[in-house]
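Omission of a single protein chain aside, the complex is shown with its protein chains in their original locations.
Right after this comes subunit A.
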């Protein structure tokens, strides 16, 4: 019996089955990366060369020219800034607002709080298209003079921030309330007896303890909001105001005759998310499973 346990704890010895498994996994992983590799290869080659020799051919020259051209010709830095103007406030506000809801729901036993959490969670599960038509009309009706060029919530960064916050706070409220529920009640009780206000309990006691969950959610949210395509497509009309993903759509329309340039543009768009992922891999994955394994 004990030998069986020991054998399981040691790393398995090199067996033919293991080697086969490695071969399979390595092959599958390479196949998985092939579409990206293809895009990278195309982006590194000048269009003139590939149109002459075909795309499956030995490259004569590799350069970053397509990347620099895509970046400068289409004014990508401007669109990156647009995305930041939307994503940074949206992530921070979502975390702030949803943590307050989660605090309320998880630390106080009011009658309606389960229903409240249900409303938030269900809202996040709806397809965006269910709400877009009235939302679009509403955004056209709401005037906010002075803040945006359009003078309306429509076609403004503020409008996008609001819908991101409203939509994503459903998911975050659910995850954070689950997390806060695991914190011992004695913590806030002691503070309560000492006369700490509700706000102080939230800000100075509960929130600092939620740092791991907040970090995971922040990583997840920044990637989601950065990657958003739909809200920006419908709620932004001026090219100037577009975030990077929908601007890329315009770029590919304008330069469809040069796939290499479009490939470079698409890859440039993906770089920030790849950096976030590689640097904060652990947070990202734990955030995903924190929320998804809620069942």
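Note that contacts are C-beta pairs under 8 Å (C-beta built on N, C-alpha and C of every residue); 3 or more make two chains touch, one makes a residue touch a chain; residues count from 1.
The definition used in the following text is that contacts and distances are computed from a predicted model.
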Chain not displayed: protein name in its UniProt record ("Sulfate adenylyltransferase subunit 2", "Sugar ABC transporter permease", "ABC transmembrane type-1 domain-containing protein" or "Probable glycine dehydrogenase (decarboxylating) subunit 1"): "Sugar ABC transporter permease"
Touch with the omitted chain, as defined above, among A:44, A:91 or A:262: A:262
Among A:144, A:215 or A:288, residue touching the chain not depicted: A:288
Interface with the unshown chain - residue positions in subunit A: 1, 4-5, 8, 11-12, 18, 21-22, 24-26, 28-30, 32-36, 38-39, 42, 50-51, 54-56, 97-98, 100-101, 103-105, 107-110, 114, 116-123, 125-138, 140, 162-163, 165-167, 169-170, 173, 185, 188-189, 192-193, 195, 197-199, 202, 223, 226-230, 233-234, 245-246, 248-249, 252, 259, 262-263, 265-266, 269-270, 273-274, 276-277, 281, 284-285, 288-289, 292-295
